[in-house]
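One protein chain omitted, others in place.
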Amino acid sequence: MMKKRDALTYPLYPVVLVIALLALIPFFFLFVLALKNQEGGLSSIRLIPDFNWTNFPNAWKAGDLGKAMMNSIIMTGGGIAVLIVFSAMAGYTIARFPSVLNRIIFAILLACMMIPGIINTVPLYTLLIRLRGINTYWAMIFVMATNALPFSVFLYSSFIRSIPISLEESAIIDGCSWFGAFWRITMPLLGPVTSSVVILQGVGMWNNYAQAVFFLQDKAHRNIPLSISLFFQQYGANWPLMAAAATLGLLPAVLMFIFFQKFFISGITTGSIKG
Amino acid sequence: MKKKTYLGKLSVLITLLVVILLPLGAQGAKGTQDNISYFSGRVETVEWDTQQVENFEKLNPSIKVEYEFQKDASNVIKVKIASGQVPDISTVVTQDFIDTGLYMDLSDQPFWDRILPSVKDLCTDLKTGKQYKVATNITMGGLFYNKQLFSELGLKDAQNWKEFVANLEAIKRAYPDKTPLFLGGKDSWTLGHLIEFWAHGVAKQQLGIPGSRQAFLDNAVRWDAPNGIMENFAKALLELRDKHLINADAITATYDNQKEAFASGEAAMINQGMWVVGDIIKLNPKMETNIGFGPFPSVVPGLKSMVLCAEDSVYAVSATTQSPDAVFAFLEYLFQPEVQKSFSETRGIPSSFIDVEADWSPIKDDATRLVNSYVNINFSTEAPSGLSVDDTGRLIQKLLHGDYASPAQFAKEYQKIWDSAYATSN
Partner (left out) sequence: MQPAINKHRFLHPNTGSWHRYMAVPALVLFSLFFLYPLSRGVWTSFTAWDGFSTPKFIGLANYKEFFQDSRALRDIQNTVLFALGSAPLLNIAGLLLALLLNRTFKARTTVRSLLYLPAVISPMIMGSIWYLLLQPRRGLLAILLQQIGYGSTSNWMLSGSSAMIVIVLVNVWQYAGMTMIIYLAGLQAIPIEHYEAAELEGASRGNIFRFIVLPQLTPALKINVITNIIGSLSVFDAILALTDGGPGYDTESLSIYIMRMCYGNKTGYSTAVALILFLIILIPVLFSLQFFNAKEKA
C-alpha cells in the first residue's frame, strides 16, 4: 500500500495544486480588495492590488478590532469549552446506554437541528433580558453552545459507537466505574472528533452574527462580525475597509484550524483504536 | 432505583444552579445615575454620535447615555419592542410604532419654534394631529446628472417626460458608449425608489401632500386604474428599456456599480438621493464640481416635474421612559445650533433648524433652486409598512425582465401587493 501510494504521489501534485488554487482565488481577491484605494471603486479592481496598506490600521482602528478580537476569543473559547463538556458526556451516554430517556433526548436534539433558529429570536431575547444576559459574555457562550449542541452530540455519539465497547469493559473488569471508564478510556480516544467539533463549531461561533446582533449591544462587547458590519452602510459599503477587517478577523480562525487540525491527526495516530 | 433518580436529580440541580447563578454574578451594583438608552441605525454618524455622547456626559455627570448603533436597526428594534424594551431615544420610527402608542407626544416641546414649518408638518401624525417624532434634517432625491456633459450638449432640466426622453436620446446619440440613465437593480431598493419617486410622486402631486398622505392611509389611490399611474409608470420604464436608454444590465448591476458608473462618467444620469453625493466624491474627487442635481419628470402627462424633499434624521422618545428629564436634557444638547451644524456637515444634508447655517454639500445651490422651482414631494410614510422599497423594486426587476404581459398587468400586481400589505397592517 505504502509503495503504491508513493508511485501515485507525482501525478497527484498537479491535481492538488489546481484544487488549492481554486480554493484560494476568492481569498486572493479579498486581499486585493483589502489593499484597494477608496478612489475608483470596485469596478477598478484588477489582478494587481493598489498596495494601500493603510487600510489595515484604519480598519483596525475604525472597527475597534483589538477589543472585538478579545471579545470573540473569550466567547468562542467559552462556547467551545461548554459545548465539549456537555456534548461529549451526552454523546457518550446516548451511544452506550440507549435507555428510553436517552433515546428521547437524542431525538429531541436531532429534531431541533432542523428547526430554523429565527423562530426563537424574540422569546430568547425576552428570556435573556429577564436573566440579565444582554451585553454579557456568559449569555452568548451559553446560547452559542446550545445552538451547537445537537450537531456535536450527534457527532460524538456516532463516533463513540464506532469505538469498540470492549475497551471500556476491560477497564470495568479491572475495577473502574463506567464514569471512570468514560473519562480515562473513551475521552482520550475522542481527540479527533473533539477537534472536529472545535473546528466545525468554533468557526460558527467566531462568525456568529445572528445572535450577536441582538445580544451584544454595547461597543465594549462587540464581536468580530459586528465590527465588520460597521463597514456596511445603510446605502452601500466601504469595501476596502470591510475587506481589511475581514482579513484580520479571519486570522485567528485560521490559526485555530491549523492548531486543531494537527491535534486532529495526532489524536488518531496515538489512539489505540484497533478492531 | 432510588440512587438512580437521586443522581439524575442532582445533575439537573447542579446544572440549573450554574445557569441561574452566573447571571447574578454578572449583575453589578448600580449607582444613582440616570441611565438612558439611545438607539441609532445611522452608520454615517457612529463616530459623531459617540463623540456627542461623550461630550454630553462630561457636561452632565449624573446622566449616562447608553448609545447603541445597529446596522440592522429596523430589525433589531422590532425584537426589542417585542420584548418590551423600547429604547428611550430612537432614530428608527415607523407609522406602526406611532399607532401602537410606543412613542411620546412631543407636541409641546420648545424646539418646534426653531424647525421649518414644512418639516413640522411632515412630522405631524395625521390620525391625531400631534408630533411623535422630530426631524432635524431634510433630504432630497432626484436625478443626478453629469454637469459637464449636460452643458456640452446644451441640455436642461426636463419639464416633462418627452423632454426627459429627448435628453437621454441626445446623450445616446453623442456618446453611444455612455449609459444615459444607469439603474443598479440588483439592490432592489434602488428600483423601489423609482416607484417611490416617479410613481408615488404623481399621486402626491395630484392630491397634494396632506391629501395624498390621507389617501395612502385610507388606501384610496387606485394604482391599477386603466391608463392610471402604475400603467403609465410601467410604460415609461419599458420605453427607456426598449430604446436602450438604460444600461443593459439594469437588473443585475448593483448600487455600487451605479455610483461608480456615475463617478467615472460612464453614466450620464442616476436616480438617487443626497446620500449618494459623498460617496461619489470619494470615488472620484474631480466630480466635486461636476455633480448636477435636477428634478424627475412626471410619468403621467400634464403634470410638473418633481423633486423629493423630505424629513430626515428623526428622533422619537419612548412613551414609557423612566427618565424623561435626562432624555430631554440630551435632546436639548443635541439640538444646539453648533452641534446641529456639525451634524448637517457630517451627513451632507441640510438642517431643518432655521438657526443652523451649515456648508453641507457641493450641490447646495442646485438643491435650493429645485426646492423653489419644482413640485416638492415627501416620502410615502403613510404607505402600508409591510410594503418595503425592497419588495416594490422586485416588481420592477420582473417588469424589466419581461415577466408581465402588459403594463396593465404590472399595475394590477402592484395594487395586489399594496392591498395585501394594507390588509396586514390594518
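A few notes on this one:
Note that the chains are named A and B in the order they appear, and that numbering of residues resets to 1 at the start of each chain.
Note that contacts are C-beta pairs under 8 Å (C-beta built on N, C-alpha and C of every residue); 3 or more make two chains touch, one makes a residue touch a chain.
Predicted model only: the values in this text are computed from it and were never measured.
In the complete complex, the hidden chain is touched by one of B:Ala253, B:Leu283 or B:Leu331, namely B:Ala253. Across B:Lys120, B:Arg394 or B:Lys412, the single residue that touches the chain missing here is B:Arg394. When you scan A:Ala68, A:Leu124, A:Leu216 or A:Leu230 for touch with the missing chain, the hit is A:Leu124. Across the interface with the omitted chain, chain A contributes residues 1-2, 4-5, 8-9, 12-13, 15-16, 19-20, 22-27, 29-30, 33, 42-43, 45-46, 82, 86-87, 89-90, 92-94, 96-99, 101-102, 105-106, 108-116, 118-124, 126-127, 142-143, 145-147, 149-151, 153-155, 158-159, 161-162, 165, 169, 172-173, 175, 177-179, 182, 192-193, 196, 199-200, 203, 206-207, 209, 225, 228, 242-243, 246, 250, 253-254, 257-258, 261-262, 264-265, 268, 273-275. Chain B residues in contact with the hidden partner, per the touch definition given at the top, are 3-4, 7-8, 11-12, 14-16, 19, 74-75, 78-79, 81-82, 96-97, 100, 102, 186-188, 248-249, 251-254, 257, 385-386, 388, 391, 394-395, 397-398, 401, 403, 421, 424-425.
Convention: only the chains that are shown with their structure count from here on.
Between the CA-based centres of chain A and chain B the separation comes to 37 Å, rounded to the whole angstrom. Contacts from chain A toward chain B in the complex involve residues 38-44, 121-122, 125-126, 129, 131-133, 136, 138-139, 142, 213-214, 217-219, 229-230, 232-237, 239.
By the touch rule above, chain B contacts chain A in their complex via residues 19, 22-23, 26-27, 41-44, 46, 50, 66-72, 75-76, 79-80, 82-85, 255-257, 259-261, 263-264, 275-276, 279, 282-285.
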